[in-house]
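With one protein chain removed, the remaining protein chains of the complex are shown where they sit.
As written, the chains take the letters A, B and C, and residue 1 is the first residue of each chain.
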Amino acid sequence: MPSTTDSPVAESEPKREKLTRNMLKADRPTWCPGCGDFAVLAAYYRVLEKLQIPHEKIVTVAGIGCSSRFPYFVKTHGSHFIHGRAVPFASGVSLGRPDLRVFVFGGDGDGFSIGGNHLDHGARKNFNLTYVIMDNFVYGLTKAQTSPTSPLGFRSKTDPSGAVDQPINPMKKLVTSGATFIARSHASQVKHMMEMYERAIAHDGFSVIEILSECVEFYAGAFDASIPRKGGTFELIEEKKGDGSPEDEHRHDVCNELEAYRLADLPWPGIFGVFYEERRPTKNVLEAELIGKARLRHNGSTDYDLLKATLNHLK
Amino acid sequence: MPSTTDSPVAESEPKREKLTRNMLKADRPTWCPGCGDFAVLAAYYRVLEKLQIPHEKIVTVAGIGCSSRFPYFVKTHGSHFIHGRAVPFASGVSLGRPDLRVFVFGGDGDGFSIGGNHLDHGARKNFNLTYVIMDNFVYGLTKAQTSPTSPLGFRSKTDPSGAVDQPINPMKKLVTSGATFIARSHASQVKHMMEMYERAIAHDGFSVIEILSECVEFYAGAFDASIPRKGGTFELIEEKKGDGSPEDEHRHDVCNELEAYRLADLPWPGIFGVFYEERRPTKNVLEAELIGKARLRHNGSTDYDLLKATLNHLK
Amino acid sequence: MISPSDLNTLNHNRAATGKVERIEDVVIRLAGNSQDGIQTVGSFLARLAGRSDQDVMTYMTIPSTIAGGPSIYQVRMGSGEVLSAGDEADFLIAFYQHSYEEHIIALREGGVLVYDTEYVQPNLDDRRFVYVGVPITGLTIEAMGGTAKDKGKNIFVLGLIARIFNLNVEKLHDLLRERLESKGEGVLRNAMVAFDTGFAFPVDNVIDRYYQFDPTTSDRDKSQVTMDGNLALTLGLIAGGVRCGAGYPITPWSPIMETLRKELPKYGGVFVQAEDELAAVSLALGFSYAGRLAVTGSAGPGISLKMEALGWAVMAEVPLIVVNVQRGGPSTGLPTNVEQSDLMQAIYGSHGDTPRIVLAPKDVEDCFFIAIEAARIARDYSIPVIILSDQALATRIEVFEEPNLKDLMLDPDPDLSDRPADYVPYPLERRTRHAPPGSFIEGGNYPVVTGLEHDEAGHPTANPKLHMQMTARRREKLKRLAEEIPLPEVTGSQHGDILFVGWGSTWGPLQEAVHRARSKGQEFGHLHLRYLHPLPEGLQTIFSRFRQIFVVEMNDEGLYGYGQLAGILRARTCNPAIRSITKTDGLTFKVREILEGANRLRGDAVSTFSAYPY
Partner (left out) sequence: MISPSDLNTLNHNRAATGKVERIEDVVIRLAGNSQDGIQTVGSFLARLAGRSDQDVMTYMTIPSTIAGGPSIYQVRMGSGEVLSAGDEADFLIAFYQHSYEEHIIALREGGVLVYDTEYVQPNLDDRRFVYVGVPITGLTIEAMGGTAKDKGKNIFVLGLIARIFNLNVEKLHDLLRERLESKGEGVLRNAMVAFDTGFAFPVDNVIDRYYQFDPTTSDRDKSQVTMDGNLALTLGLIAGGVRCGAGYPITPWSPIMETLRKELPKYGGVFVQAEDELAAVSLALGFSYAGRLAVTGSAGPGISLKMEALGWAVMAEVPLIVVNVQRGGPSTGLPTNVEQSDLMQAIYGSHGDTPRIVLAPKDVEDCFFIAIEAARIARDYSIPVIILSDQALATRIEVFEEPNLKDLMLDPDPDLSDRPADYVPYPLERRTRHAPPGSFIEGGNYPVVTGLEHDEAGHPTANPKLHMQMTARRREKLKRLAEEIPLPEVTGSQHGDILFVGWGSTWGPLQEAVHRARSKGQEFGHLHLRYLHPLPEGLQTIFSRFRQIFVVEMNDEGLYGYGQLAGILRARTCNPAIRSITKTDGLTFKVREILEGANRLRGDAVSTFSAYPY
């Protein structure tokens, strides 16, 4: 993508006041009282405030779903796209405008059902963006149908006698997809969410966070097993410190794909934190290199020169 | 799907002659001379002949691609569907008619690019069918574009200076998808193909075989590294015999998902044979159970009785 | 206990008690929050009407916020045929201040406002209405001993209405029992208490009369069924022998797939929730190809995703039923509003020349019958049939005569009989009759069903002549159907001034509009098109009997000033008298809007273009 020199960005470098949470608050969320998504939203405000990303460079994109209403509740450039295609849309934004900071928010249906293939291919191409999946194990907006993460036996409008199809394992899917940053968090753990947000944003590439976010309306209590104050356990991944200590042996190496896959297989409610991180050239960089090489070959020539030369070739 | 008792099948039980290879041969394949797909086709003839599956019960389904022209070359009930959707189509055939033996044939683009999501969801739902992916690492029918399995650096019409996007690892994708039988074979190894075919057919559930099948036209030599007579190595998976011998320790346990994932990660050209097999109720069985239960509740009642009762409820 | 404020209203317009007024029909609008269960009241009333000799129609809005919120439920009951949910309400029952403020405009002059004195303070100086303050919340809590908080207000109001309209209390008690027993003793008891308290409220102190429905005009010896359009369509599919299907959730289609998922197993059938609409239509086509006629469906966004596969069904000549419960577009649009803007897409949405069938039901009852007709056509013609329902039709409840299943049900089983050696799937001279897999073919020339252009045997070909012939084959099927379907009848005036043409759920309001106009001595007729593609024959002749033809649709007037069906009819007949009355406000047509539209247009000269010589 355009090397920063001739990038459209250069143009605007506006005088800017400090970004505050309040500047980010938009419409009052239409979510049900108690919906987990409120916390995911709050954490987003706080992280943006903390990192002081230039206000106009933040882009909030979503597909369709309760969780996907996100962009209306955030005062940033935003787009409410169609169901299941937010990832390719956001990939276009990121690739077309490397100066922007692109975020995608959506649900388990949007991301793993109709959007499942785009997730895989966006991940392997490693577009530079951050994707937050608010997983509530159910279709919320359409009112209680089975989702690809609904556990066996879950009674929904489309499985009145309980779900029969084996659900997907989001972490396994992500590890296989080739995503270069993969984390798992919980809407009831704001501190942890913020930490994951920050690391995902710091990561250069396709970063994904699955956040368990309860649908109090259609799947209340889904995540109690992972909420300490409800008698559940919220176990964190211990990452290698590289301090050579014997304990360190048993800590998780985030670069180890097979290990990440093993962690993904732990029994419910599983474990939280960063499963995997890998440094691999982003699609943005790879395309920028192609541009760079091409530019070098025709150095200095204007668009007019280039096209004119092509026409001359066709005489 | 009707429990076999009232299945439409019952009706036809025709007088049948022995099924021979020649009875299966249809139009002369339009493939380029030397295309790997010929061998995949030949092996299919031979397996069907060997297993003597009732001729009229065999269904050959495909999407679009060179490989997907398969159904025209086989004299069985067949369908040439649209690009990327052969798996859900075949799933409908299988679920609607459990008496049939459903086969799907297609390419890497058809199966991993546009059809990638259907593969995942068909696999986790475990529809009862056999899916053969003829992987040639390129788009053949559309003449030499990059496919999701094209290696980095592969020069195609859409990557004139070499592919830059990390390809998918088919075996990893399949292991994660939840497919219950996963094998890898090679078009230059007819005996091995036949063995894989037979085991896939014997397996009750969603069985997939990836077959490396060379596109001599647009990616000649792609698989030389796995062809002994071209100096390559064709290494086979040694499966556990359960003979308690010490060697058996190091043999592959096909029930071990994590191990399968590890094997999938071996350096090119990797290893061949059965990576994974699991016994899990098929979608066909799960739905048959729902039908069974429902029938029990209203035992003996005709369709008319059932609908009439519903109407009475609405008075 | 009654609060001072009530006393005021009680005093204000006190009246002679007990007088009974006979009425033909009444429109009651309940306005509250979706959480108050006002839908329940509505459906109880509808169900009651079905069991009494009233006709009924309901209309509801769905809150746009996920959390739920303000919503209304309108019930129209009458002893005659009820054709629309009514332009204005005779009674408005307001639970909250916002309900009152937002909906008082819907109350006709002289109408009655019943309001919860707990939450609503109406402007009593506005003398256009009759005010009946009732401590709905208070009395409900009191009656139920505060335990259940204000849950039960809806049942209380049901009792209140039963009193005002002299409804059959036994039948209502029965209904409560049937519906609530399962929910446990306590629930049922509470409900009964709430109902009786509402019924006991001395409303006659406030309004000067009770109401009594006329003995019905329509003969109701046959028994009635009560349901909404989605359910009617679903049951119609089952009657039509549809045993398999696949879909993906979307409002307002979801209830159809949810009911099928629940019901089909009883019938040895299966419904699959797919990962998306592309998989759904593919699964459905797999079922149909395998000989088990299947249904898929969605609303706008999902229907758009099915366009490619639908083209395959046309080319491969595989039967399929596609239900489109239309909502407001374009794109995600207005998911909970009504619109008829998917007609052109239904006919022309796929690439290439893809002739397929498009039908639309006119009311809830027709949802049932059109589903059966769709199943019949899909099988007979080996072709996809699209049913265009809409959000209003899908969610409103109507009463209709119980269908005679014995004569209606179609056989679901595939024809797996043996086929002769000369069998071909696409004979040039005959209609396609697929041999589903499993059927034995002499000589073993098993066919390939394909989306590539093909010869009679299904082999791919780019032969110019064959492409012409096969294209004609696919087209001629529809012409045959056009000859077979009945010539639609004109209701109202058979010739004269104005002909209204409509399709789908505009049928009711149009019927009422014509009645109203003719009662004023105007020559108005109404032509309803149930078959939209192919169109029935002889339309030209019908059109030629009227001076002006106004096509009434819930879609946009478009670039050139006419709606979607109007455009099709203009192209078909080149009759410049065909013009449009359209709207896209997301609501069903009011009778008034239609007549106003007609008055606006009738003045204008008929636009026409002189042909050569210039």
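As a working rule, a residue touches a chain if its C-beta (ideal position, glycine included) is under 8 Å from a C-beta of that chain, and two chains touch if they have at least 3 such contacts.
Keep in mind that this is a model prediction, so the values were computed, not measured.
From the options C:N123, C:N166, C:Q540 or C:N599, the residue with contact to the chain not on display is C:Q540.
Hidden from this view is one chain, which touches chain B at 30-33, 35, 64, 66, 69, 80, 82-84, 113-114, 116, 139-143, 145-146, 148, 157-160, 217.
Contacts to the hidden chain, counted on chain C, fall at residues 64, 278, 299-301, 303-305, 307-308, 311-312, 314-316, 324, 328-334, 336-337, 339, 341-342, 344-345, 347-355, 450-453, 460, 462, 464-465, 467-468, 471-472, 474-475, 478-479, 482, 495, 533-535, 540, 543-547, 555-560, 562, 567-568, 570-578, 583-587, 606, 608-612, 614. Although one chain is not displayed, chain A still touches it through residues 1-3, 6, 8-9, 11-12, 14, 16, 23, 27, 55-59, 71-72, 75-82, 85, 88-97, 99-100, 117-118, 120-121, 283, 287, 290-291, 293-295, 297-298, 303-304, 306-308, 310-311, 314-315.
Simple rule for what comes next: only the chains that are shown with their structure count from here on.
Compared with chain A, the chain whose C-alpha mean position is the greatest distance off is C. Per-chain Cα centroids separate chain A from chain B by 32 Å. Look at where the CA atoms of chain B average out and do the same for chain C: the two points lie 43 Å apart. The centroid of the Cα atoms in chain A and the matching centroid in chain C are 40 Å apart.
For chain B, residues touching at least two other chains, in rising order: 117, 120-121, 283, 287, 290, 293. Residues of chain C in contact with two or more other chains: 275-276.
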